[in-house]
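With one protein chain removed, the remaining protein chains of the complex are shown where they sit.
Chain naming follows the written order as A, B and C, and within any one chain the residues start at number 1.
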Amino acid sequence: MNGKLRKQIGAIATWVLTFILMVIICVPGLWVVLTAFRPNGEVLAKPPVWIPDNPSLNNFAKIFGFGADQVAIPVPAYFANSLIIALTSTAIALLIGMSGGYAFARYRFRFKNGLFLGLMLSRTVPGIALSLPIFMIWSRIGLIDAKLGLIIVYVALNVPFTIWLIDGFFRQIPKEMSEAAQVDGCTRWQAFWKIEFPLAKSGIASAGIFAFLTSWNEYALASNLTRSTDSKTLPVGLMDFTAQFTIDWAGMSAMAVIIIIPALILTFLVQKHLIAGLTFGGVKG
Amino acid sequence: MTKMTFRKLLAATALTGITATAVVAEEVDYGKFDGYTLRVKLIGGAQYEPLYARIAEWEAMTGATVDVLSRKNHFELDREIKQDIAAGTLDWCVGSNHTSFAPQYGSIYIDLNGVIADATLAEFQSLALENSTVDGRLVQLPRHSDISNLYYIKSLFEDADNQAKFEAEYGYALTPPETWDQVKDQAMFFADAPTFYGTQFVGKDEAITGRFYELLIANGGALFDDDWNPTFNSAAGVEAVNFFKDLYEAQAVPAGSLNYLWDDTGLGFASGTVALNLDWAGWASFFNDPENSKIAGDIGLVRAPKGSAGIRTGWSGSHSFSITETCDNQAAAASFVTFLTSHESQMVEATAGLLPTRAAVWDDAKAQFTADGNNFLVEVFETYAVSMSEDAFTPPLITPWIEVSNEIWPQLQAAILGEKTPQEALDEAADAARIVMEDAGYL
Amino acid sequence: MAEIKLNNVIKRYGKTEVVHGINLDIAHNEFVVLVGPSGCGKSTTLRMIAGLEDISDGTVSIGPGVVNDLPPRKRNISMVFQNYALYPHMSVRENLGFGLKIAKQDEATITARVDEAADILGLDELLERTPAELSGGQRQRVAMGRAIVRHPEAFLFDEPLSNLDAKLRVQMRTEIKKLHQKVKTTVVYVTHDQVEAMTLADRIVVMKDGHIEQVGTPMKVFNHPVNTFVASFIGSPPMNLLPATITGADVVFADGKSLPVPTRLADRVRDGQEVIFGLRPDDLTPVGHGIAESGDSARLTLDVTLSELLGTETILYTSIAGQEAQGKMFGAREVAPGETLEFDVAMDRAHLFDAATGKSVRVD
Partner (left out) sequence: MATKRPPFWQREQYTPFLLLLPAILTLLFVVLLPLLFSLYTSFTGYRLIRPESLWQWIGFRNYQRIFADGDFWTAFGRTIIFLTIALNLEFLFGLGIALLINKITWGQRTLRTIMMFPMMFSPILVGYQFKFVFNDNIGILNNALQSLGLSDGAIPWLVDKYLANFSIIFAEVWMSTSVFAILLLAGLFAMPRDPLEAAKVDGCNPWQVFRHITLPFLMPFVFIAMTIRSLDVARAYDIVDVMTGGGPAGRTELLWTLIARTGYDNARMGQANAMAYVSILLSIAFTYYFFTKLLAARKYMGGAE
């Protein structure tokens, strides 16, 4: 076999393998998306119907309460809750993360490594182990079924990783930038906001995306801490489709699509930052 | 009082109830609670929601406002209520409840005797009320009941070819089954895995415990003796386990059965790939709806078959409403639950195929189905009316029921999968159940 | 413009002391260069003057007052960093005007001052570019421009040329010198490159291990190093330092070769003293190839092991008593390895250091 042929075969093999991998990655998700557009009967058809015969927006109409047989699942309220909770907790986590990340990136102090490790380890506590004690404490101070209660939990959930990523990004910015600004007449605070913050912006944005995705998708804690439309989030709302005896697969898929779309849009918009975020923040820090 | 006497009593009261109540339904005075906000936790889900459309009516009548704190399926609601007990956040008045869950909640719910007018209670089927009573306290007002009967695909049984082949193989005629042994034969006969199955069963959680339990009773066994010693590891218990195991091994049920819950079996039957299906009344309309079901118009229904002791399986329970001890306006709460279980309310649910707990609603609903020309639902209601009155029994109304169930079902699975012999599995479950009962103070 | 005074300045990190009590007075408009190998504390000292490091002990004053507890922005200094520290998200114009903007100067003043600085440094064409679009030399110039727009009391330079290639470095060196002549400000300049120090400084401060070794004009430091460290650090190629013993009136090397004790040092040594004989390569030239005849000279015959032709001069590698020594030859001619030449030793420019202390036997 000559070299050229071998190279061509190699290229083709690469493509085929990639294609198979992409199919494995896409098909389960795609099936959910397609199911959102089919009647329930078709979901369970045997043999399976791959492309919906009569794609319709019925499932969406149903969960948004249009049409005759509406299912009273208050998706708009859940959506609003999810959005408010995810955005607020992300914003707070970013502020706290910036402050903490800056401390780790720019200062030398006692217990630094220990503190960093401690922060990281706090993230590893399984949600299921935290859910009841948090519930008991939250209920004493009136944070059950309140958006604030969930926001606080998500902030704590996101802070460690946010600090880690942002720490990495601040380390990318030469210390001299801030020093130059201070010599130029800035206070440390001004130097931070006018010089270091704008430079770390993309990193902070990527940390924000991770925080947002975590909050947006979290289920175990939310299912314990939320009760009603005051605070229920979309993933918890997903359970509304599982009644005592039935699961409305099609409705559930429609809701799944509603959950995924904002995450997907966000990711498409900032995918470059997302990769950069993991890379610089995590690796080079 | 034994179960048999209950049943006789019920049959009597049911009859008198029908004649007495038909007219008075809407003359109940629901009271005035202007400005009061009633906080409630309701079960959610497509079958349960239509009733809640009536809440606005109650609000208009009484001047009160209803604040629905949660609306979840019952397993979720159960977890939430346990959390409320733990955290002392029982700051609500009315909660959805269920026969299987009610005993766990101890004294958080009030005794409705005396709170709900005796005249109102008299309109309910007495068995339903009896099953809602824990330690002599009526802790819940039943909303609708449930029991399973056997659905089957009619055309399979009418097919002459099938009839001939079956008789040749098993020596008796192919007719809708009367005993579980016949179900086993027929299921194996029809099965053609993986495209077609003879029957199916739910395979995990309290669902399979319940199915095992009713077959245990049908085979003449019992979960506990009179002193609450576990006795389900008896010959009747082994026979019950073997029923599931044989079907599973013969591939007469779907291979994934042990991971199935009600939605899987219901949807499976609707997909037209299962011959016989023991299922709840709530599914009837779904099975006969051409939009959701491939077997619409081809469904037969018989009473649940008999076990080896000649008893029919009849695991039953009710969805219900309870009022908390901590409720700040029990009168309003009582008015609310009375309204949601009124004749009119139950008609709303009955027309959707849910089994009423008021005696009169059975007949009125049937009359309406007849008027609508819905012969299938008439048949359904007739069949379920009989089984509700003659076959129904509940799991033991004891606090640790769910815990006991959680000890039993993994062992059932292990036995069905052949990891243990049925006797070993049941013995282990019985030992574990004994510890649970000891911990709970029953032994 | 201001004078800068360092009074017994000490820097500690935790328990480690890295700067051990520096005393230094810098006059108005003086160009002082701190020079030394890396880790000698020169940058730390500069950063303490700038206010970027806490002063652990002692005082720093700029102008009339002690500035120990003033943040950098209140010290009225400006600084050029080794990697320029230009703000990448701002144009050159914004970079230059940033300090003035922070000081809330009005637009007109900012524009005028930026244009003035741009004019001085020839940045007029580059004002609208971002730092990423500039070459190394241009960035360097912007960094300097940023320093001068603010008309500070003093300029601090932290190894500003070390990121440039050799040619550019020479060019920028000249520009800095010119700039200083133009704007006349006190300058503290840190470098590890002794050539920069020699060419730029009014006064050189040689540092080592957190201590000042010698302070003086370039001429003084070059011609009269106080110890072997300064002697070897200043000057390129470095001074040959050869162990020897004073025997009578001679400096005797281990292999028996000897030279007379330089006349001007004769009364500073005693018989039998262990010394280091210091001689710059320029002062070890093959006979006939020196720049100028020395008044007080001696001869040595040495084997050349290697020669490096640099153009007008040639470096000759040889050894004295097993120690490598370098000589210089002016006026090119071929030298074959192994060739034996007779060298002229300029004894009036030779140095003697005490072997035990490393200190020069005579400091003028």
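One rule holds for everything that comes next: contacts are C-beta pairs under 8 Å (C-beta built on N, C-alpha and C of every residue); 3 or more make two chains touch, one makes a residue touch a chain.
Here the structure is a predicted model, which is why all the values come from computation and not from measurement.
Among the residues B:Y105, B:W180 or B:F287, only B:Y105 touches the chain that is left out of the figure. Annotation: of B:A53, B:A117, B:A255 or B:V386, B:A255 touches the absent chain (contact as defined above). When you scan A:I9, A:I25 or A:L57 for touch with the missing chain, the hit is A:I25. Only one residue in the set A:I63, A:I204, A:L238 or A:A254 touches the chain that does not appear here, and it is A:L238. Contacts to the hidden chain, counted on chain B, fall at residues 79, 82-83, 85-86, 88, 104-106, 193-194, 197, 203-205, 254-259, 264, 267-268, 271, 273, 399, 402-403, 406, 410-411, 413-414, 417, 419.
Annotation for chain A: contacts to the undisplayed chain at residues 14-15, 17-18, 21-22, 24-29, 31-32, 43-48, 95-97, 99-100, 102-107, 109, 112-113, 115, 117, 119-130, 132-134, 136-137, 152-153, 155-157, 159-161, 163, 171, 213-214, 216-220, 234-235, 238, 249, 252, 256, 259-260, 263-264, 267-268, 271, 274-275, 278-279, 282-285.
Keep in mind that, in the parts below, only the chains that are shown with their structure count from here on.
Chain contacts here run in a simple line, from one end chain through to the other with no loop closing. When every chain is represented by the mean of its C-alpha atoms, the one lying closest to the mean of all protein C-alpha atoms is A. Measuring from the averaged C-alpha position of chain A to that of chain C gives a distance of 55 Å.
Rounded to a whole number, the gap between the C-alpha centres of chain B and chain C is 94 angstrom.
Averaging C-alpha coordinates per chain places the centre of chain A 40 Å away from that of chain B. Those residues of chain A whose C-beta lies close enough to touch chain C in the complex are 108, 174, 176-177, 179-188, 190, 194-195, 198-199.
Partner chain B is touched in their complex by these residues of chain A: 39-41, 44-46, 71-72, 132, 135-136, 139-140, 144-145, 223-224, 227-228, 239-240, 242-248. Across the complex, chain B meets chain A through its residues 41, 43-49, 52, 68-74, 76, 79-80, 83-84, 86-89, 195, 261-263, 266-268, 270-271, 273, 280, 282-283, 286, 291-294, 319.
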